[in-house]
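With one protein chain removed, the remaining protein chains of the complex are shown where they sit.
Right after this comes chain A.
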Amino acid sequence: MSLSGLLRTLPTLNAINSSLGSLSLLSRQPYSMYKPFVKEPVYNIEQLDKLIESGEAKKREFVPVKAARNDHNVSVFYDDLTSKFINMVMVKGQKELARNLVEMGYMKVKQIQLAKYYEATTDAERAEIELNPITIFHKALENCSPVLQLTPIKRGGSTYQVPIPITENRARFLAMKWMILECREKERKIHFPERLAFELIDAFNNTGKVVKRKQDLHKQCENNRAYAHYRWG
């Protein structure tokens, strides 16, 4: 059996119980094709330098590592969130198109902000204008991420929308999803990159439709707070 086959066999219940007995099944990804001891690769050069300095690298020398992803790289332009976002924009496996759309969006963000920058007359005004599209993107996602979410819970024949806490991953996913859906809205005279640019800048300033959607969700959660205890039956 090949090494990759060995690494990728789904762990049986016996294997889980015998190898890391104290850890519960829930703490491990049950659908991962990799065995638990297989490490995530480190791409970032600075992180690698740190590992070497601190001596961690020596410990990792003979630990198997997961296969490299196509989109992960050591480029100075690599941003995790952007990569995730591009994947979510992608449809039918058209990665290049998705990447071009998002990159065009970033360029448009820069164009809009630079227009404001060069129109500004004082240094103070100029200092306030954020020009980095990645910073704007991160802040926009932060502003669009909900803090609670609603889940349907059946009690006595009726289904109630109950507010429950949200994980970081889920919140980030919702923010990105809402952003993309907003950019794909009907009347496509304005194409995706321009819409993305406008939406990102609006969300950065805590205005716009995506932030409104998050705030509506929060309002709904607030309205349904009476049912919060349904979470525990």
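The rule is simple: contacts are C-beta pairs under 8 Å (C-beta built on N, C-alpha and C of every residue); 3 or more make two chains touch, one makes a residue touch a chain; residues count from 1.
Keep this in mind: contacts and distances are computed from a predicted model.
S.K.: Name the absent chain by its UniProt protein name; which of "Auxin-responsive protein", "Small ribosomal subunit protein mS29", "Transcription and mRNA export factor ENY2" or "UDP-N-acetylglucosamine transferase subunit ALG14" is it?
M.R.: "Small ribosomal subunit protein mS29"
S.K.: Given the contact definition stated above, which residue among A:Val38, A:Ala57 or A:Ile129 touches the chain not shown here?
M.R.: Touches the omitted chain: A:Ile129.
S.K.: Which one, A:Met104, A:Ile153 or A:Ile180, makes contact with the chain that was left out?
M.R.: Going through A:Met104, A:Ile153 or A:Ile180 one by one, A:Met104 is the residue touching the chain not shown.
S.K.: Take the complete complex as the reference. Which residues in chain A touch the chain that isn't displayed?
M.R.: Touching the chain left out of view, chain A contributes residues 45-46, 49-50, 75-77, 102-104, 106-107, 110-111, 114-115, 117-118, 126-134.
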